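This is the structure, below, for whatever I ask next.
Omission of a single protein chain aside, the complex is shown with its protein chains in their original locations.
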C-alpha cells in the first residue's frame, strides 16, 4: 500500500460540467500527461413498467465505499502507469440528464489512461456499496440493478 | 452512408476546459444517454535530444481530414449503438499542458461509449492527415511521430 | 450486548428504517434469525453482511458495539 489516503468520492447532488472543467483545467500544470480518459455516468429517463424514470436517488455505505475505492485505486495505480486518478459519485436525487459519476484518469500515453478508466468504472460498479433508487414520475419507485 | 455531413473538426488554438464543459452540458437534454466517454489529448513537455518540447504546432490537410473523419464516424456509428459523437482537433501552436484533441462519445450504456471512443482515437491518429511539429524551447523543432 | 444494524438500499423498503439496535444476538446466524422474525421479507432478500466493514461469508461471533451492515446488490455508477 502506498501512502495515498482514502479520499471522499461523494458529492451531494449532480456533478456539474463546470466542476469537470475545473478538474481538467487543474491538470494543465502536469506536463508529463499526454492523455486523459473520462467516463461520465448520466441518469437515463428509462421507460419501465411503472412509468418513466425521472431521477435516481443514490445512497451509500460511505465509509465502506471509500475503503473499497481506496483498494481499487491502489490496484489500478499498481497496474497502470498513471499520473493521476479522480473519482466522484453523486449522492441524493439526480434528475434524468444529470451526471452522477465522474471517473478521470491521466497518463503519459493514451492506452494506460483509457484502460485504467474502463477498469475503474467496471470495478466501482461491482465493488462500491452504493444503491440507486429509480424515482418514477408519479410517485412510485424501484431499485436500480447493475448489469 | 447516412445523411450525416462531414463536420469541421478543427479548432484554432487549444481546446479549453470550458468548451468541453459546454459540450457536456448540451447532452443533459438527451435523456436516453447513460454514459459518456471522453478522451483528451494534452501536449507533453517531452525531453528530447534537442531540449524540452514547449509546444506542438499542428497543421492539417483539412479537407481530406474532414472527409476521412466522416468515414470514421460512419463506421463507428454502424458498429456501436451511439447516441452521438463529437471530435475536435486543434490547429496552430498548442503549448505543453494544453489540450489538442477532444473525442466525446455517448451511448445508453457505458461499454459502447467507451469502446467507440477508444476506436475513434486510434483511427483518427492513424487516418487523419494532421502533423505535429514539436517546438523545442530554444528555437529549434522536430516532427512528432505517432506510435 | 447491543449490536447496531445498518440497512441499505431496497432492504429499507422492508424494514422501514435504515438503522436499528439488536440485543442479545451473539453471532451472525442468531442475528439473521432475529431479523427474519422481525422483518419476514428479509428472508427472501438477497444481501451480503458486513461486520465492522468486513464482508463475512460464514458465521462469526458478534461483540458488544459490533456494527453489522446489510448490503443488497450494489447499483452505483
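A, B and C are the chain letters, set down in written order, and residue numbers restart from 1 in every chain.
Here, contacts are C-beta pairs under 8 Å (C-beta built on N, C-alpha and C of every residue); 3 or more make two chains touch, one makes a residue touch a chain.
From a predicted model like this one, the values you see are computed outputs, not experimental measurements.
Partners of the chain left out, restricted to shown chains and counted across the full complex, are B. Interface note: of B:60, B:76, B:96 or B:113, the residue touching the hidden chain in the full complex is B:60.
Across B:44, B:73 or B:89, the single residue that touches the chain missing here is B:89. Contact with the chain not shown here comes from a single listed residue; of B:14, B:34 or B:132, that residue is B:132. Summarising the interface, subunit B meets the missing chain with residues 41, 58-61, 63-65, 67, 89, 100-101, 121, 124-133, 143-146.
Operating definition for what follows: only the chains that are shown with their structure count from here on.
When C-beta pairs in contact are tallied for every pair of chains, the largest tally goes to A-B.
The residues of subunit B never reach two or more other chains; the list is empty.
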